[in-house]
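Apart from one protein chain that is not included, each protein chain of the complex appears where it belongs.
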Amino acid sequence: MLDGRSAIKRKLPTRLVLSATWLTLLTLAAVFAPLIAPKDPLAQDLFLGQLPPFWVQGHEPGYLLGTDSLGRDVLSRILYGARLALTVALTAGTITCIIGATMGLLAGFLRGWVDILISRAIDIWMAFPPVLFSILLIAVLGPSLTSIIIAIVVIDWTRFARVIRAEAMTQGAMDYVASAQVAGRTRLSTMITEILPNVLPTIVVLLTLEMGISIIVEAILSFVNLSISTDDPTWGGMIAEGRASIHQAWWVLVFPLITLFLTVLSFSQLGEGLKDRFDPVLR
Amino acid sequence: MQFLQSVLLRLCTTLITLAGVAVIVFFVIRVVPGNPIAMMLPPGATEADVARLTALYGLDKSIPQQFLIWVSGVLQGDFGTSITTKQPVLQLVLSRLPATLELSVMALIIAVILGGFMALTGTRLRGSKTEAAIDVGNGMALSVPDFLWGLILILTFGVLIPIFHISGRVTPSLPLPFTTNFYLTESVLRLRFDLWLDIAAHMFMPALALAIPLAAIIGQLLKQSLKETMHLDYVTLARTKGYSETHVILREALPNAILPTLTLVGVQFTFLIGGTVIIERLFSYEGLGNMAIDAVINRDLPLIQGIVILFAVIFTGVNLLVDLTYAALNPRLRHA
Partner (left out) sequence: MSFLSIRNLSARLKGRPDQILRRVSLEVAAGEVRGLVGESGAGKSMIGKAILGTLPQSVEITGGQIILDGTDLLSLPTAQRRTLIGAKCALIPQDPLTALNPSRRIGPQITNRLVDILHWTRADAEKRARDLLAEVQIPDPERVMRSYPHELSGGMRQRILIASAFAAEPKLIIADEPTTALDVTVQKQILKLIAAMQARHGTALLFVTHDLGVVSKVCQSLSVLYAGYVLEDSTIPDFFHTPKHPYSRALLAATPKYTDPDGSLTPVSDAVIAATRAEVEAADRSAHV
C-alpha cells in the first residue's frame, strides 16, 4: 500500500509539470503573439505559396514552419490561432462549468421535481449527436466567437450536470448534511456551505477537461468552416486547409495538428493529475 | 413480472426523450436565418415563385402549425421532402444509414478487440514493463478525441505510408453489383471478396479513428474490473486446481469482469455513433453524418430534422438494448 502511494506521488508531478508548462508557454505565446509572430498571419503572398519548413529543401528564410497555399506563414497563424483557442477554452469552459454544476447541484441536492426536470433534460440532451447539434446551433446563430461559446455551453452543460448530480446525491445522504439541516440551516445555504466545498475538487477536474474539449469543438467547427470568419487564423481552419492540400504540403496540416494534440493532451493530463491529487484515498 | 414492468417503464421514458428531441430540433431550426427557398431558386425568380414554393413546403404556416403537420406526417412514416434533392427524407436517410451503421459496428468491433486485448495482456503481464506501457498508451488514447486520431491516421497511413484509403467508401471506378447499401455485408454474402477488401480498406481508417478512444475506455475499465476479480477466492481456487494463468483469466475472471464494462460500453457506443458525423466528414465517407453537415450548410430543414431524429432513435435504442442485454447476461438478475 505504502509503496503504491509514494509511487503515485513521485509520478504525479511529471505529468502535471509537463502539461502545465506547455499550457503556460501556449498562453504566453497567445498573449504576446503580436510581438513574437515573425509575420502578419493574414498577409498573403502567392509567390511564396506552400513553402516547406526550414529543414526541407526549398524553404525561404523567415518562414520557419513554411507557408500555406496562399503564402501565409504557418507559425504566425498557429500563434494567433492560440488566442482564439484559449479564449474559447477559458470562457466556454467556465460558463459551461457554472451552468452545468449549478444544474447538477440543484438536481442532486434538492431532488423532487427539480431533479425530475433536470434529469429528463439530460436524457434528451444525451440523445442528440453532439457534433451535429453544435454545427446546427452555429448555423442558427451565425458564425462568431459568441456563437461558438453558446454552442459549447448548450451542448456540454450535461457533462457537468450528470457527474455533479451524482456526487451531490451521495454527499447529501451523509450525516454531516443532516446535522446541518437539524441545526436549522436553509436548504440553499446547506447546499452552498456543505455540499459545494465537497464537490469542488470534481468541478475543478471537470473544468480542466472541459477546456480541452472546448478547444476540440472549436477546431471541429472551424474545420467544417462554421467557426468565425474564414480569414482569421484558427487551428481548425488551418487543419481543414491542410487536409485539402495534404499531398502537396503536409506541413500545413502537421504543425497545427501537433499544437492541437499537445494542448488537448495537456488539458486532459492536467485534469487527470488533479484528480489523483484530490482523491482522498491517495492523498 | 417486475422485469416486464421495468422494460415498459424504460420504453416510456425513451418515448418521452424522443418527443423532447423532436420538439427541440424542430423549433431550433425554425430560427435558422437565411431563406432556404430563396437559395433553391435561380437568380431572377419572382416574389410569386418564392411564395408558391414556400407554400409547397408548408413554410408559410405558423411554427406550431408546421410542427403539428410534421408530427402527423412522421407518425405515418412521412418525414417530409428534402429541399435540396426533392426526394423523400426517409428514403434519403435510409439510403445513407447502412454506411454509417457499418462504420459504427466496424469501429465497435475494432474497439472491443483492441481494448479487450489491452486489458487481457495487461492483466496477464501484471507488474511488468508491458503493463506500464499499456497504461500509458491507454491514457493517451483516452485523452485525445476521435477527430484528432482521424487526422493522425490520415497523415500516417494516407501520406507517410500510403497503405489505406483516406477518402470515400469504395473506389469510384469499381462497378457495384449491390442491391442494398450495406456494401460490406453484401460483398461478403455475394462472396465478392475483392470488393470486400476495397470497402474494408476504405472503412478501416475512419473506423479505427472512432475506435481508439473507445478501445482505451474498454481497456481501462475491463482491466480494472479484472484486477478486482483476480483477487477473489474462486480465481485462487481455480489456480490451485492446476489451471494456467491464461485459462484462469479467460474462463474464471473474464465472464464476471465483463458485466460492469458492458453497461458503460453501451453509453460510449452512442458517443461513438455521434462521432461518425465529423469522422465521415474528415474521410469524405458517404454516410449519414456527412449528409447531415451538408444539410445544415444547405439549410435543408426537413432533412436535418429527419437525420437528428434518426440519430436520437439509434442512441436511445442502443441504450435500451444494452440494459436488456445486461439483464439477460447476469444470472442473478435473470432468476430474480
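We call the chains A and B, going by the order they appear; numbering starts again at 1 in every chain.
We take it that a contact is a pair of C-beta atoms (placed from the backbone, for glycine too) under 8 Å apart; a residue touches a chain by one contact, two chains touch by 3 or more.
Nothing here was measured: the structure is a model prediction, and the numbers come from that model.
**Q** Of B:E252, B:E280 or B:D300, which sits in contact with the chain we cannot see?
**A** Hidden-chain contact among the options goes to B:E252.
**Q** In the complete complex, which positions of subunit B touch the hidden chain?
**A** 126-127, 232-234, 236-245, 252, 255-256, 331-332, 335
By definition in this document, only the chains that are shown with their structure count from here on.
**Q** Can you give the whole-Å distance between the Cα centres of subunit A and subunit B?
**A** Going by mean C-alpha positions, subunit A sits 23 Å from subunit B.
**Q** Which positions of subunit B touch subunit A when the two form their complex?
**A** 13, 16-18, 20-21, 24-25, 28-29, 31-33, 139-140, 142-145, 147-148, 151-152, 154-155, 158-159, 270, 273-275, 277-278, 281-282, 289, 292-293, 296-297, 299, 304, 307-308, 311-312, 315-316
**Q** Of all residues in subunit A, which touch subunit B in the complex?
**A** Interface residues on subunit A, with respect to subunit B: 120-121, 123-124, 126-133, 135-137, 139-140, 142, 212-213, 216, 219-220, 223-224, 239, 243, 246-247, 250, 253-254, 257, 260-261, 264-265, 268-269, 272.
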